[in-house]
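Let me give you the structure first, and then I'll get to my questions.
Note that this complex is displayed minus one protein chain, with the remaining chains in position.
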Amino acid sequence: MSEERLHVSEGTETMIDVDQVWFTYPDGHEVLKGLSCRIRRGEKVALIGPNGAGKSTFMSHLNGVLLPTSGRVLIDGMEVNKSNLTAIRRKVGIVFQDPDDQLFCPTVFDDVAFGPLNLGLPREEIEARVREALAVVGLEGFEQRSSFHLSFGERKRLALATVLSYRPDILVFDEPSTNMDPLNRRNLINWLKASDKTILLCTHDLDIALEVCDRCLLLVDGRIAADGPAREILYDRRLLEENQLELPLALMTHELLHGILHEQEMDEEHRQIIGRFLHAHRHAHGPDGHVHVHLHAHDHDHSHLHEEVDERHFHEFEPHDHGEGDHRHVGIPHSHVRRDGAGRDTGGGGESSPRRGSRVD
Amino acid sequence: MSDAVALDIDRYAHLESPVQRWDPRFKIATLAVLVLAIALLQTLPAAGLALVLAAFLLGLSNLPARFLTHGLGFVVVFLLPFFLVMPFSYPGAPAFELLGLPFAWEGLRLALLIFLKALAIVMISFTAFGSTRFDLSMLALQRLKCPSVVVQMLLFTYRYTFVFLGEMRRMYTSMRARGFVPGTNLATLRIYGHFVGTLLVRSFDRTDRVYKAMLSKGYRGELHSLVTFQAVPADYVKTAAGLVLAFLLLSADRAGLWVRAETGWF
Partner (left out) sequence: MHISEGILSAPVLTAGFAGTAVLAAGTMRRLDMEEIPKISVITSVFFVASLIKVPVGPASVHLILNGLVGIVLGWRAFPAIMLGIILQAIIFGHGGVTVIGVNTLMLGGGALVAYGVWQLRHRFHLRQRELVFGALAGAAGTISSGLVLALALVTTGEAFHAIAATVLAAHIPIMLIEAAVVGACAEFLQRIKPDVLAGQQLPRQRPVADSATPPSRE
């Protein structure tokens, strides 16, 4: 593989390089329209976008289950094409939304061993990898069980183990947190945060995106409509709402309470309670991205709370914040975002592709 | 709509017994021979012996009796008409008339023979597949030269049966919740048609996703397994015993046939 890397100058750093990818289904349905993005090794990126924007089609391009109609996808410097699918699929692991799609073997062991067995690894190696992958997701001792007798949360974790067992460098998750109970979801978030792999998270759960990812791609109508730090894109109410998304719940709660605090007549006791909550919340989603909720706001006075909650989250919600000098890379004109026919004929893709975020250039 | 059915045939495969410990390849091959021998029996005493043998095997395997109720129930329901029709329709001279219908003992004998054989075979078949984990049974079949693609499809089908049974139950519950009551009428049949259609549409989307997931994990049309079967001397002994019993059953049956030809007994 080393010789294949040679002709990519910055190849050691860029893990996923999607370059002007267009994809049309045989029935004429055009899904990807000049999609471009780059993801570096070790980055954790959220891919968000409304239903039908092309997220699943895009994911299928990352391991060559679909090949672009035009444009190209490079994984760790290798162009995805028919001749190197084995190597590509070894590098890119996709965890599907419905674990039942991914668990098709009779036993847990067989499911986790499926990938390594297809790689033709020796028995000891396979057994070691299965043990390791099951340990990661906390399913040790489940080897001889049948996947269809596991709970949904267990199956979801098992689906991750079946991908981990062939040790991909890149992990792509399709809606990793749907239908998960809070504990499983929390464990998943912690695992994702601690992982050193390159991670692409395709999700409508913007809270998990906010907590795990340092960068966010907004996919709208087959193109990247915005690319930038997760904390900026996911805080941009206008951008999200224009694209049939809404603020992460964590921020919405915050905003709502903040509005109440400002506008409504209320007695001091309630004001104190809300103030404490906001303070705790601010800590929970603070700039370092770690969850440590401090409920010790009782020693702050009210005016102090106001200062604390104000400064960071809300100036971004003001309208007309998308000027040229803006660092948020919201590159496309608003006509693009509209779902009607008028927005689609903006043409050849080249000039309409979004500006690259500073992080990838 | 459908009774509560237990799909996992191997829910008692973990029990400890000489039948469970038997190497699945040897077990399936031996019991297949035994079952074929029973299918060929033509005399009542031999069929009775076969039933005793089947009951002995079942007892040996520690499988609970209720494990078989569904399968045996099917045999009874299917064969009931045989008891009602065959004694009255057997060609040749009837023994006497019952309610104006000619009754032939030979017809009743035949119905009883079929009934005994069917019970014995179903019992042995449940013992064979109930005492082995399903995937191991299938792998054993593959080692016994059953085509790999068929074995693969059996495993996948079995696995997704659980998914669709759950889906079907949820859909049916929601139908009942909206006031659907099945009756003997065209409207019910039409709704069942749409019901099955909905299941099919969902499964069709799923086939695509399952295949993509398989491809993503390097599938190339083969299902590999690390399972290895290791036969021990006891497996050979059990197999030899089974084959001898099958031979003895057939011999007793042929002897019985000769006796019947000579004396008219049985």
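Residue numbering begins at 1 within each chain, and the chains themselves are lettered A and B in the order written.
Convention: a contact is a pair of C-beta atoms (placed from the backbone, for glycine too) under 8 Å apart; a residue touches a chain by one contact, two chains touch by 3 or more.
On a predicted model such as this, the values are computed, not experimentally measured, just so you know.
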{"item": "Among the chains presented, those that the missing one touches", "value": "A, B"}
{"item": "Options B:L15, B:A32 or B:L60, residue touching the unrepresented chain", "value": "B:A32"}
{"item": "On chain B, residues whose C-beta touches the chain left out of the figure", "value": "1-3, 5, 7, 9, 32, 35-36, 38-40, 68, 70-72, 74-75, 78-79, 81-82, 85-86, 88-91, 106-107, 110, 113-118, 120-122, 125-126, 129, 137, 149-150, 152-161, 163-165, 168, 182-184, 186, 188-201, 203-204, 206-208, 210-212, 214-215, 218-222, 224"}
{"item": "Chain A residues that touch the omitted chain in the full complex", "value": "25-27, 60, 64-67, 82, 85-86, 89, 104, 117-120"}
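As a convention for this text, only the chains that are shown with their structure count from here on.
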{"item": "Gap in Å, rounded to a whole number, between the CA centres of chain B and chain A", "value": "49"}
{"item": "List of chain A residues in touch with chain B within their complex", "value": "60, 63, 65, 86, 89-90, 92-94, 96, 98, 100-107, 109-110, 113-115, 117-119, 123, 126-127, 144, 146-149, 162-163, 166"}
{"item": "Of chain B, residues touching chain A in the complex", "value": "8, 133-135, 138, 155-156, 158-160, 162-163, 206, 209-210, 212-220, 223-226"}
